Every structure is written in C-alpha cells, then in structure tokens.
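This part shows subunit A:
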Amino acid sequence: MTPPLLEVCGITKRFGGLHVLRGVNLSIGAGELRCIIGPNGCGKTTLFNIITGAFPANAGTVRFRGENITGRSPHVISRLGIARKFQVPGIYPTLAVAENVEIPLLSRHGTARPWSMLRAEARTAERLHGLLARFKLRARAVGAAGALAHGQKQWLEIAMLIASDAQILLLDEPTAGMSATETSATVELIRQLQQEHGIAALVIEHDMNFVRRLACPVVVMLRGAVLFEGGYAEVQAHPEVREAYLGRAARG
Partner candidate 1 sequence: MLRIRGLVAGYEDAGSVLEGIDLEVAAGESVALMGRNGMGKTTLLRAIMGLLRPTAGEVVLDGVALTGRPPFEISNAGIAYVPQGREIFRDFTVEENLRLGLLGKHGMATRVPDAIYARFPILAERRWQRAETMSGGEQQQLAIARAVVGRPRLLLLDEPSEGIQPSLVESIATTVSAISREDGTSVLLVEQNLDLVLALTTRCLFIDNGRIVDATESARLRDERGLLDRYLTV
Partner candidate 2 sequence: MRSARATDSPCSTSRRRLLQGAASTAALGLVVPSPARAADAIKVGVLQPLSGGLENLGQQGVQGTRLAIEEANEAGGVRGRRFELVIADDKTDPKTAVERTRELVQRDKVVAIFGPVTSANRDAIRPTIERFKTPLFYATDYEGGVCSRYIVCYSGLPEQWVSPFVPFLKQTYGDTFYMFGSDYVWPRKMNEAVRRAAERAGGRIVGEEYTPFGVKDFTSTVRKIEQSGAKVLVLDVVGADAITFVKQFVAAGGQAKTKLAWLGYSENYIPGLTRDESEGIVTVANFISTLDKPEAKAFVAKVKKRFGETAIVSNTVDAHYMLTRFFIEGVKRAGAVDKEKIIDAVTGFQLESGNGMVRLRPEDRHADLNVVIAETKNQRQVLLKDLGLVKAQSQCKG
C-alpha cells in the first residue's frame, strides 16, 4: 500500500501560553487538491510553517511519501518536492521577473554545488520563457519584480513554485488581492497543473468562491485543530462550520 503523499499527524505548537495548533491531523495523496479554510487565527499558516520546516513543532510528525521529515531544514524539505507560496508574495523584488523564475528552475539542477549552476543556462532557457508566457509575464521579463502589481506578484510566485518541479504546492492565500478574473484564472491554473502534471496542492483560502470552483475536499480548521473535512457542499451545510465562522447564532 502506498502511503499518502503528505501526512500530518498530531502536530501541536505553542507560543508561550498560546496554543496555536492542538494535534492537527491531515493527509493528502499524490495529485490531489485540498483546501484549508478556517477563521483568522486558527493556525493555518503556522501549520504550513511547520510542514516546510520554518520552525519545529512541540509534538507530532510530518511524513512525506512515508518518510518522516519532521524538523528538517527548509531547503531539505523543499528538495523533496514540497514548494510553498507565502501569504505576502515571496518574490525577489530587485531581481528581474525572469530571474525570479530562473531561481526555482535552477534549484532542480543540483543546488548543492554552486559551480554546477554555471552550466545550467541552456537547460533552463526554454522552460523559463515557456513559463513566463504561460503566466503572461513575458512583457515584464526584464523589469524588476518589485514593480509588478500585486496580483501579478502572486502569479509570479506560483510560476516560481511550478518551476521548482514540486510534487505538492502549499499555497497560502494565492488569490489575495486579485481581481475576480484573475481569481478564476488561478483556479483554472491549479486544476490544469493537477491534471497535466499530477501536482498536488494544499491551499489556504478565504475566498469561498475560489473554494467552490476548485471543487476539492475542504478541511476546516478551528482554534488549532481540524474541525471537519468534506466536500464544498457538505461544508456549506455543516452547522458546526457555520458556527465556527459566524458563531452559534448562525447555526440556526
């Protein structure tokens, strides 16, 4: 039996007296999509931080393809094929847009030895410009990434994740600050990636429209734990989920 692609087991995290995560369990198979929703402060971003190795958990394990990766450093976890998009776009503001995309492309060509980078150019050029075209960034290729509009920065970062050949994308609010058209395009994009390349994605999102259109299982988190897992319609109908967001009064 093949283990799930990513499996989170009993993750607990405290900051001082603050319990941010209280035994989170979650799993996602290869090529699957999953949305995480939950009110502000329920611990979604902290969970991403622990999966990607930003800081250690107080308890619990993270497994990737069955391998325990708890507590490894970010670069090691990334090399396994886990790529992460930050809430505030994690791009390189002073670098050219094309350079931003080149970095993750390079990361697939042996990052351990700096000099191996020198000959990577030929292998990356074609994909680089393919990706820029796909993300409608070609016209801005040589301009500084910091000068892009907010939505473009979000896309740029997604392009970078895809360039890194990840097997799973952890997307933290990918459509924040995007227009409605951009949001739908992003949904399309994630679906395409899943269908064409079998890339799994774990998406933190507030925009329920987005969640609905992505049409994938939804994980609802509340106060540091998973409250409920199910399809969009189930979640919508679930009184506890409504209560989680809107309070008891909304249950009715």
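How were these candidates chosen? In short, all candidates are chains of the complex that A comes from, given by their letters.
What we mean here is this: a residue touches a chain if its C-beta (ideal position, glycine included) is under 8 Å from a C-beta of that chain, and two chains touch if they have at least 3 such contacts; residues count from 1.
Here the structure is a predicted model, which is why all the values come from computation and not from measurement.
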Given the complex, what touches subunit A, 1 or 2?
-> 1
Across the complex, what residues on subunit A touch candidate 1?
-> 15-20, 37, 39-43, 146, 149-150, 153, 176-177, 206-208, 223-224, 235-236, 241-243, 245-250, 252
